[in-house]
Structure formats: structure tokens, C-alpha cells
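Please see the structure below; I have some questions.
Every protein chain of the complex appears in place save one, which is left out.
Each chain carries a letter (A, B and C) given by its place in the written order, and its residues are counted from 1.
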Amino acid sequence: MIIGVVTFPGSLDDRDAARAVRMAGGEAVLLWHNDHSLKNIDAVVLPGGFSYGDYLRCGAIARFAPIMQEVAARAQGGMPLLGICNGFQVLCESHLLPGVLTRNSDLHFLCRDQELIIENNSTQWTSEYSIGQHITLPLKNGEGSYQCDDETLRLLESEGRILARYVGENPNGSRNSIAGITNERGNIVGLMPHPEHAIEELTGPTTDGLGFFTSVLKSLIAL
Amino acid sequence: MARFIVEVMLKPEILDPQGAAIAAALPRLGFAGLTSVRQGKRFEIEIEGPATAEKIAEIESAAELLLANLVIENFVVRVDE
Amino acid sequence: MARFIVEVMLKPEILDPQGAAIAAALPRLGFAGLTSVRQGKRFEIEIEGPATAEKIAEIESAAELLLANLVIENFVVRVDE
Partner (left out) sequence: MTLDTVKSALIDANQVQPYRELGLRDDEYARIKSILGRRPTSSELAMYSVMWSEHCSYKSSKVHLRQFGEKQPKTDALLVGIGENAGVVDVGEGYAVTFKIESHNHPSFVEPYQGAATGVGGIVRDILTMGARPIAIMDPLRFGPADASDTKRVLPGVVAGIGGYGNCLGLPNIGGEVVFDETYSGNPLINALCVGVMRHEDIKLAKASGVGNLVVLFGAKTGGDGIGGVSVLASESFDSAKPSKRPSVQVGDPFAEKVLIECCLEIFAEDLVIGIQDLGGAGLSCATSELASAGTGGMHVVLDRVPLRDPSLAPEEILMSESQERMCAIVEPEKISRFLELCTRWDVTATVIGEVNDSARLTIEWENEIIVDVPPRTVAHEGPVYERPFAEPAGQKRLQANLPNSIARPRSPEELRMTLLDLISCPNLADKSWVTNQYDKYVQGNTVLAQPEDSGIVRIDEKTGLGVAISTDVNARWCLLDPYEGTRLALAEAYRNVATTGARPLAVTNCLNFGSPEDPAVMWQFERAVTGLADACLELGLPVTGGNVSFYNQTGDVAILPTPVVGVLGVIDDVAKRTAMAISTEGDELYLLGETREDFAGSEWAHIHGHLGGMPPRADLDHERRLANLLIEASTSQILSAAHDLSDGGLAIAVAEMSLRKRVGARITIDGDPFVALFSETPGRVVVVVSQWHRNEFLALAASHRIVTHHLGVTGGSALVVADNFEIQLSELADAHQGTFPRLFAGTR
């Protein structure tokens, strides 16, 4: 199974995401923002970082990168697509997921180990977790506060599309402590914390993040 | 050469942490009687040629597409004379 | 109740990486003929009572102290009617 990781100018966690894919047993390929074709890719990760400097709004410019047209089209057709941090911001800006990520409520960049609770394990990226499972992943961003209108929030809640929430004190002012959401179909997932930085005891707080990558590989094999 | 101003503000119902931080800081600096502070963005865009109706429409669509995120923001385009 | 607008822009000689990024992105989206884009901030401030000269002066000093960084930015205060 081949998972593509998109490198935009300013992407930072692209190599880390590729490493996580390999640690989970998959093959990782770096995709260039200016390319148009996804070739034989089975799933895509939009990595963390500061695409195009994150000037204007995070993810606002990356959304228009040539590769994103194909990514969006394939994801709408069911290809698994995970946006981590900046990738999540790109997904929201692209309207592949509802809502938007705004400045952290205390206005500071925040890097810390964050406890989460998994609330939906029926997506292609979370099947290896159990509902109610607590995991700890690095959270690191300046604009990680999930915001949407009341109607969208009600919908997300009622459809069980909130994938994970922050446990304990809300770190950034996200509505309902949302850390990640999914589309209805469960193939497009956006997540603010970084699973790709929790794959080795040595360099991460836990190995809890590996499940996102093993989940998608399993679901691809099952297809 | 024409000059446009695009003003982008968060919709009133959206939380504005930056505005809130300023509203909290100002009374500490001795400014009383504030009821609200909202922070938004302001763009100055210069183009070649005059500000034709067509150009205005173009700037409007740039604002819609890129400068503002209509999920949370509203915008106004003005020609700067 | 009075409403003020404070507009804060980088001084013209100061590098504006945000504006530059937007100026680079817009042509890729098909907008041609741009000569410059600068990004600044816009504040809407509401206070109790009318916009007296004294209040205007207060807002000006708030802008100097907190809203703008005079080392790199200029600002304008307007009463919004």
C-alpha cells in the first residue's frame, strides 16, 4: 500500500509523516505541491508545517496548490485523506471538512504532550483504536482552535463525527474541545495533534500515534 | 494605477481571541469604558490601470476566494481615492 | 455609544512577508496586473458614551501603546459614523 505525503513549500512534518507510514508497514512517497497527478497512490497525508508561511490564514494558500485538485477529487471519491495540523487547516480551507482553525485562545504557539479521548473508531484512520481510549500525542501549533457555527457543531456532534477531543483543560479554546473531525464517509480526517510524532518511545511522548497509520493500511488491504 | 482596500472582519458570532485580549489589556493600561474590541485584517492592493467596474469585481472575487474565509469572516472592498 | 476604527499598517519601508505571499498567490489564481499587496490590521473599538475629542485622544494613545508597534507600523484612528 502506498501512502503519499504532500510537501508544500513550508511543510515541516512531511518526512516525519513518511517515517510514520513506514514504521506502520506501509510505503511512503513524497508528493510535490506543483505536481498534478497522484499516480498509484492509495491514500494521502497532508502534513504539518507552515505551508506558504501560513501567511494570511493557515492553509489558505496551500489549498490552491495544483496537487490539491487531484487530492480533493480522489478524496471525494473515497480515497483516505488525513490532514494533520497544517493539513487539517488545509482541509478546512478547501471545504473538504467543515469549520476552520483559528488562533489559540491565549494567542501563543503551544507545544505540549496532549491527552485525547478517541470518540469515533469507524473512520479509515482510527479503526485500530477503541472508543473511549485515551491517548497522548504532541500538540504543536499557533492556530489550533476549532471553530464552526452552531448548526455545524450540532451536526458534527449528532452524527458522531468528532473523532477525538482534548481531555482536561481545553488547550486552545476549540469548540467542545474538538481535536479532530471526520467527514460523513469516514475517509477524510483532520486532526490537530501530531500522531506522526508519537511513533517511537525515544522521540515522542508515547507510541500512541502509530494507530492512525496502521488503521489506514488495514482498511486499504481490506478493500 | 488604482488602489483598493479590502477589510476583513470576523463574523460577529465568531470568537475573537485577539480582540478579547486587547479588550482585557486596555483597562489595565487605564482605558475605561470599552464595550468591545474586534480585530480584523486590512489589505491595500494596487493594480495597474484604472479601477474599472471589472477590476472591482475581480478584487471582490479575490477577496471571496482567498483574502477572506467566508465560513468565519465578512469583507468589504473599497476603492481608495 | 461610539465606534472607532483603528487601521494599522506596516511602514512602507518595512518588509511585509504576508503581503508578498498574497501577491505571489493571486496571479496563480488568475488575477493579473497586481503591483503590490500590503496586509495590515483593522480594529473596531466600541466605547460607552459619545466620541468626544478626549475619547479620540484616548483611543489614539491606546493605538500608540498597544495596537500598533510604532517601530515598524503606522496607524490611523477614525470615528465610525
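Note that a residue touches a chain if its C-beta (ideal position, glycine included) is under 8 Å from a C-beta of that chain, and two chains touch if they have at least 3 such contacts.
Please read these numbers as outputs of a predicted model, since none were measured by experiment.
Of the chains displayed, those contacted by the omitted chain across the entire assembly are A, B, C. When the whole complex is considered, the residue among A:4, A:26 or A:49 that touches the unshown chain is A:49.
In the complete complex, the hidden chain is touched by one of A:39, A:95, A:112 or A:154, namely A:112. Although one chain is hidden here, its contacts on chain C can still be listed: residues 10, 13-17, 20-21, 24, 69, 71-72. For chain B, the residues touching the chain absent from view are 21, 24-25. In the full complex, chain A contacts the hidden chain through residues 9-10, 12-13, 15-16, 19, 48-50, 52-55, 106-112, 138, 140, 142, 194, 196-197, 200, 202-204.
Basically, only the chains that are shown with their structure count from here on.
We define each chain's centre as the mean of its Cα atoms; on that basis chain A and chain C are separated by 34 Å. Taking each chain's centre as the average of its CA atoms, chain A and chain B sit 29 Å apart.
Between the CA-based centres of chain B and chain C the separation comes to 9 Å, rounded to the whole angstrom. Contacts with at least two other chains are made by residues 66-67 of chain B.
In chain A, the residues touching two or more other chains are 56, 61, 64.
Put simply, chain B touches chain C in their complex at residues 1, 7-9, 19, 22, 25-26, 29, 31, 33-49, 58, 62, 65-67. Residues of chain C touching chain A in their complex: 17-18, 21-22, 25, 28-29, 39. Interface of chain B with chain A (complex): residues 13-15, 17-18, 21, 66-67, 69, 71-72.
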